[in-house]
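For reference, the structure is listed below as C-alpha cells.
Removed: one protein chain of the complex. Kept in place: all other protein chains.
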Amino acid sequence: MTGQLRERCRRLLQDGAVQVVIGYGVSTSDGMPHPIFVRRPDDVDKLIWNEQCMANLTTYLTRDAVKALGKPAIVVKGCDARALVVLEQECQIDRSAMHVIGMACAGVGSPRAPKCASCDVHVPAAADEVIGEAPAQTGPADPPYAELEEFLQKSPAERFAYWREEAARCIRCYACREVCPTCYCPRCIVDKNRPACLDTSATVKANFAWHVTRAFHQAGRCTGCGECTRVCPVGINMRLLNQSLARAADEHFGYRAGTNRETPPIIGAYGLEDKESFIR
Amino acid sequence: MSELIAQEALPGLVAKWLAQGKRVAGPSVVKPGYCLYVELKSSAQLALEGFIRPRNSIKEFVFPHHEAICRYHFSGHTVETEDCDPPQVDQVIVGARPCDAAALPILDHLFTWDYEDKFYTERRKATTVVTLACQAHDDACFCTSLDLGPAAEQGSDVLLLAVPGGYEVRCLTDKGRALFAGETRTVEQTAVVPPGPPVMVAPGTIMAFLQARYDDPMWADLALRCLGCGACAYTCPTCHCFDIVDEGTAAGGCRVKNWDCCQFAMFTQHASGHNPRSGQSQRQRQRIQHKFRIYPEKFGVMLCTGCGNCARNCPVGLGVLSTLKETAGSAPVEVGV
Amino acid sequence: MSEDFEPKIVAFVCNWCTYLAADLAGTNRLEYPPNVRILRLPCTGRVDFNLIIKALEMGADAVVVSGCHPGDCHYTAGNYHARRRWILFRELLETMGIETNRIFFSWISAAESKKWQHMITEITDQIREMGPYTAYHEISEATA
Partner (left out) sequence: MGRIGVFICWCGENIARAFDMDELTEAVAEIPGVRCAIHYKYMCSEPGQALIREKIRSEKLEAVVVASCSPHMHLKTFRAAAAAAGLNPYLVEMANIREQCSWVHEPYEDETVAKAVSIIRMTVHKVLRNRALEPIRVPLTKRALVVGGGVAGIQASLDLADSGYEVVLVEREPSIGGKMAGLSETFPTLDCSQCILTPRMVEVGQHPNIRLYTYSEVESVEGFVGNFNITIRQKARYVDIEKCTGCLECWNRCPSREAPSEFDYGLTKRKAIYVPFPQAVPARPIIDLNSCAKFLRNECGTCLKVCQANAINFDDQDMLVTEQVGAIVVATGYRMYDIGREQENAKYAGYGEYGYGQYRDVIDSLQFERLLSASGPTGGEVKRPSDGAVPKKVVFIACVGSRDNAKGIPYCSKICCMYTAKHTMLYKHKVHDGQAHVFYMDIRAGGKGYEEFVRRAIEKDGARYHRGRVSKITEENGKLIVRGADTLAGAPVTIEADLVVLAAAMRPATGVLELAQKIKLGYDEFGFLSESHPKLRPVETNTAGVYICGACHAPKDIPEAVAQASAAAGKVQVLFSKGELTREPEVASVNEQTCAACFACVRTCPYLAIDKAEIRDRQGNLRKMTARVNPSLCMGCGTCVAVCPSKSVDLEGFSEEQIYEMVNGLI
C-alpha cells in the first residue's frame, strides 16, 4: 500500500491539487513512523504506511502553521477519519478544502492497540479515496466498551482510589490535550486564571479536576483514536474516561461521535424527552 | 580489588533506609510498560532490570513538580504570610541512571549562580544518589555524544556496577561512603561495563552551528511536527523552567512554584496579548538553542545528558537527538546513523 | 457517624423557580436544617460541571442542583440543556468513583416550597448518616 500511497501523492503534488501531504514518514532516530509534511513531489518516497502508523494526523488540520502551507492531502485511518466529521461539525475545517486519503487498516500498533479489537471502521468513511481493501474479517469486533464495563465492576471506592492513583502520577504535560484533534482551543480553560477554574499545580486535587474537565469536554466528541492514552508519559488510561462518555452518549442518545455529519453534536442540543432516573 | 554487595542485599538496604526514616526513591514499574522514578513505599517496589531507563527523571526529587514557597492567610483586613521551608528529610535515590545523576551538577549551576535557591540546594544537600551503571542502551540514548557514558560518575555519590550475583560498589563521596559503610565485602573481580551508544553528534560543532543558523528557515519545517506539549521538558533530567502562581481560596492559600515548559504557547504570553514566541518553530528553536548554546555559553556545560527521554516521550517522535542530527548533522563531522 | 458532624451542602439553584421556592418556604416559615448554602444562578443551564467539582474541592459533603421543571424554564430550554449535561456528567462521575449519591439533581417550581423543605431536610439527614465526604476532602487537602 506504501507504493500506491506514494504514487497518488506524487501525482497530487505534481498536479498542484494539494500543496502539502500530511502523512507518516520514518524519522532518523528510532525507525518508528511519525508525522511528516511532504511538499515536493520527489520527497514522497519518505512516505510510508505500516501497522506502526499510530498518530492521528487530523490534529494538525487546526494548526495555523500547517494551514499556512496551503491545501493539504491527509492520510487517515478509520478512527482518524471520524475526527474529520467532528471538526467539520464544529466549523474548524472546511472539508472541501482538503483531500482525504483513507487507508484500509487492519489494526495498528504491536502489540495491537486496544482500540483496534473493537474497530468497526476498518475502511475510513467519508474519505475522498481509499487505498487498500477492507481486511478479511477475523471474527466479530469486540463490544465497543468492554474495557469500561470490566472497569465498572469495581466498587466506587476502588474506582476512586484507582483514579486518585492515576491523578497522583499526572505531571500535567498536556500531551493528551495536544495530540487530541478535538482539543483545538487557542487558550485552554486550564490556561485561564481569572478565575482559575483549575489550579495549574499538579496536585492530586487539580489533576483530578483536569481529567474530569478534559474527559467531559470529549462528551459526544471523542472518536476513540486512543492517542491520548498512547502518548501519556506516565500511562494514565484516559480511554476509560472517554469510553464512559462515549457509552453514555450511545446508550442515552444513540449518538456516536464523528459518524454522521447531519446529527447535531449532543452538547449544545437537547431532547424534550431525555430519559433519566435520578432527577427528583 | 573492589567492594561488592549481593544482588538481594540491595532491597534489604532500601528497607533499612526506609526504616531509618529516609525518603527513598527509585525506578518502579507502575504499570506494564511504564517504569518511572517514584518515591518507594516499600523495597518491593524497586525495579532494577527489564528497562533501558525510566520515562521520567530524578529531578523530581530535588526540584519537585509543585512546591509551596509561602503561605498566606486572610483574617479580617490583614494578611499573614509565612515562608515555607523545604522539608528537612534525608533522601536516597537508588538505581538512578548515570545520565540522571549527571544532570544534578548541571542544575547546580543554575540554582546557585546569582540567587541561591534554597528549595533546590537544601534538597540537593540532603540527597544521596546511588547510581546504577547501564547494561544496555537504545536508539534514543546519546550520552556518549556529551562526554558521558554508561558508567559516568558525575553527580553520583555511589556507583553500582552489575556483576554476576551482585553489584560492585564504588563510593565516590563521603555521603556515599557513609551510606554503604560496612555493607560491602572486598572481592577480586571488578565489573565489566558494556560499551555505550556510538557518538552521534559532536557537541563542539553544535554551538557554532546554532549560532550561525539562528534565522534559518529549517526551524519552521522542523517544528511543523511539534504539537507544543510538555512531555519532553517534564521528563528531561535537565529542564528546570518554573512558573510561580498563587493558588488559594477566600480563607488563604499558597504561592506555588510549578514546572513550566517553553513549548507551551502561554510560556512567553505577555499580559498585553503579545507573544514574542507565538509560533511553534520559535519555541522549538529556543529549546535547542538554550540547551546547546545559551546554557553552555553561560555555564560551560551542555544542558543535556543524552538520556533520550525527550525522544521516547515525544508523541510525534521529535526529541533533541533527531533535531540535532537533522540540523547539526549537516555540519562536517563523522555522523554515524 | 459522629453526631457533631454537620454536613456542608452547596445548592446551585435557578433564580426563577427553586430560589423562589426557597423564598416561599421562608414566607411560609417552613423550617429546614441550616446546613445548605444556596447559590443563586440565572438558570440551571448556567451550572457547569466545574462548579460541582469546585464545590466538592471546597469541602462540600453534598451538592444540590435544582431548577424549573422541564417546559417551565424562564429561558425556555436552560433546564433541558442542563438535564442532558447531567445525564452525561453523572456517567463520568460514576466511572471516576465519585459518590454520585452525594450529588442531587431536582426540579422544584416556584410553588413547591414544601418539596424544597422536604428535600433539604431529607438530604441533610441522609448525608449526616453517610458522614463527611472524606475521600474527596483528603485529595483536596493534599496540596503542595
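Each chain gets a letter, A, B and C, in the order it is written, and its residues are counted from 1.
We adopt the following convention: a residue touches a chain if its C-beta (ideal position, glycine included) is under 8 Å from a C-beta of that chain, and two chains touch if they have at least 3 such contacts.
Values in this document were obtained by computation on a predicted structure and should not be read as measured data.
Visitor: Checking the contacts here: which visible chains does the omitted one touch?
Guide: A, B, C
Visitor: Please identify which residue in C:22, C:93, C:108 or C:139 touches the non-displayed chain.
Guide: Of the listed residues, the one touching the omitted chain is C:22.
Visitor: Of C:41, C:64, C:92 or C:139, which residue touches the hidden chain?
Guide: C:41
Visitor: Of the residues in chain A, which ones touch the absent chain?
Guide: The list for chain A reads 90-92, 184-189, 192, 194-195, 197, 217, 264-265, 267-269.
Visitor: Touching the hidden chain in the full complex, which residues of chain C are there? Just list them.
Guide: For chain C, the residues touching the absent chain are 6, 8, 10, 16-17, 19-20, 22-27, 29-35, 37-43, 45-48, 51, 54-55, 58-60, 71-78, 81-82, 85, 109-112, 117.
Visitor: Could I get the residues of chain B that touch the absent chain, sorted low to high?
Guide: Residues in contact with the chain left out: 74-77, 249-250, 273.
By definition in this document, only the chains that are shown with their structure count from here on.
Visitor: Find me the chain with the mean Cα position closest to the mean of all the protein Cα atoms on display.
Guide: That would be A.
Visitor: Taking mean CA positions as centres, which chain lies farthest from chain A?
Guide: Centroid comparison gives C as the farthest chain from chain A.
Visitor: Just how far, in Å, is the C-alpha centre of chain B from the one of chain A?
Guide: Here chain A and chain B have centroids separated by 31 Å.
Visitor: So what's the Cα centroid distance for chain A and chain C, whole Å?
Guide: Inter-chain centre distance comes to 35 Å.
Visitor: Return the distance between the CA-based centres of chain B and chain C, expressed in whole Å.
Guide: 46
Visitor: Would you mind listing the residues of chain C that make contact with two or more other chains?
Guide: 143-144 - these are the residues of chain C that touch more than one other chain.
Visitor: I need the residues of chain B touching at least two other chains; which ones are they?
Guide: Chain B, residues with two or more chain partners: 66, 247, 256.
Visitor: With touch defined as at the start, can you tell me which chain B residues reach chain A in the complex?
Guide: Residues of chain B touching chain A: 30-31, 33-34, 36, 55-56, 65-66, 138-140, 220-221, 223-225, 227-231, 233-235, 243, 245, 247, 256, 258-259, 261, 264-266, 279-281, 311, 313, 315-319, 321-322, 325-326, 329, 337.
Visitor: Going by the contact rule at the top, pick out the chain C residues touching chain A in the complex.
Guide: Answer in residue numbers: 49-50, 53-54, 57, 70, 77, 80-81, 83-92, 94-100, 104-107, 119, 135, 139-140, 142-144.
Visitor: Which residues of chain A touch chain B in their complex?
Guide: 27-32, 34-37, 55, 59-60, 63-66, 69, 169, 171-175, 177-179, 186-187, 191, 193, 196, 199-203, 227, 230-231, 233-235
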